[in-house]
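A short write-up of the structure that comes next.
The other protein chains are all here in position, but one chain of the complex has been omitted.
== chain A ==
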Amino acid sequence: MWPALALLLVWQVFPTLYAFYLSLFDRVNFLRPAAFAGLQNYRILLEDPLFWRALGNTFWYVVFTVPTGLLLATFVAILLNTQVAFLGLYRTLFFLPYITALTAAAAVWRWIYHPEFGFLNWLLHTPGLDWLNTPTGVFALLLRPLGVELQGFLAGPSLAFVAVMAMSVWHFLGYQVVILLAGLQAIPKEYYEAAELDGASFFQKHRLITWPLLSPTTFFLFTLGLIGAFQVFTQVYVLTPTGGVLQDTLTLAFYLYNKGFRDSDFSYASAIAMVTFLVILALTLVQRRLLEKRVNYEI
């Protein structure tokens, strides 16, 4: 076991500490020795509008994709679990996007979102709508006809970012469906038979049996989705390589990449990484506190 442990130490345990160490310096790159700067990077970070923008965008990404994905996946999994015919075919349909490389999938979606010749604009009769270059927030777009003008964070994620989210939900749905199906199949059939004898409706059965008994799986997927959503990079980078108009699709991972590998400021990028880590850690702990009590581990 020692080789594996040594590798873990060198490439995962040590780097975590090293990242923190790096973040304490003034602009680490390979050109010159860096000066120790204490917590200066963090101080700059807290006043950096782009960082807040990235954090806000990532927040919207989590809020939009994680619950939507889970709800859709639960719905699909329940449907697939009841309908026996062509199960394999449907499962394949939902699963294929997940094993497809994000880069290729994003390239295809970029083509679907194309402002002039994209399929989506033809479908929705919105010729010329440039999905990936529209920085207006969706809440602002939706409420404008009602005479409500929203600004800043309240305007919601930009239309471009929502387009990225739709693609992400499409990509990850299959994974969640497969895991949920496995969870559904572990629920004993007797419960449903008993419920049917008592005259329970479809809705009642799933609310009172499926939902509680599936909660460990849902909870697992929720945690995983949360952690994954905070690190979203690939689809954003392929769909909007520059971070969108006015940086409206900038995410934390994207900002980290920009700072570290475009601007060669490794210490500032490390500070971003550490803050992201803390946010994820805090959120995981909070959701554990709040939700785990309601998770039913016994079948």
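By definition in this document, a residue touches a chain if its C-beta (ideal position, glycine included) is under 8 Å from a C-beta of that chain, and two chains touch if they have at least 3 such contacts; residues count from 1.
We take it that contacts and distances are computed from a predicted model.
Enquirer: Which of the following names does UniProt give to the chain that is not shown: "Thiosulfate oxidation carrier complex protein SoxZ", "NADH dehydrogenase subunit L", "SoxAX cytochrome complex subunit A" or "Sugar ABC transporter permease"?
Expert: Listed in its UniProt record, the absent chain's protein name reads "Sugar ABC transporter permease".
Enquirer: Given that one chain is not shown, which residue among A:69, A:157, A:244 or A:260 touches it?
Expert: Counting the whole complex, the residue in contact with the absent chain is A:260.
Enquirer: Which of A:37, A:63 or A:179 touches the chain that is not shown?
Expert: A:179
Enquirer: Footprint of the hidden chain on chain A, which residues?
Expert: Counting over the whole complex, chain A touches the hidden chain at residues 1, 3-5, 7-8, 10-16, 18-19, 22, 28, 30, 88, 91-105, 107-112, 114, 116-117, 119, 122, 127, 170, 173-175, 178-179, 181-183, 217, 220-221, 227, 230-231, 233-234, 237-238, 241, 252-253, 256-257, 260-261, 266, 269-270, 273-274, 276-277, 280-281, 284.
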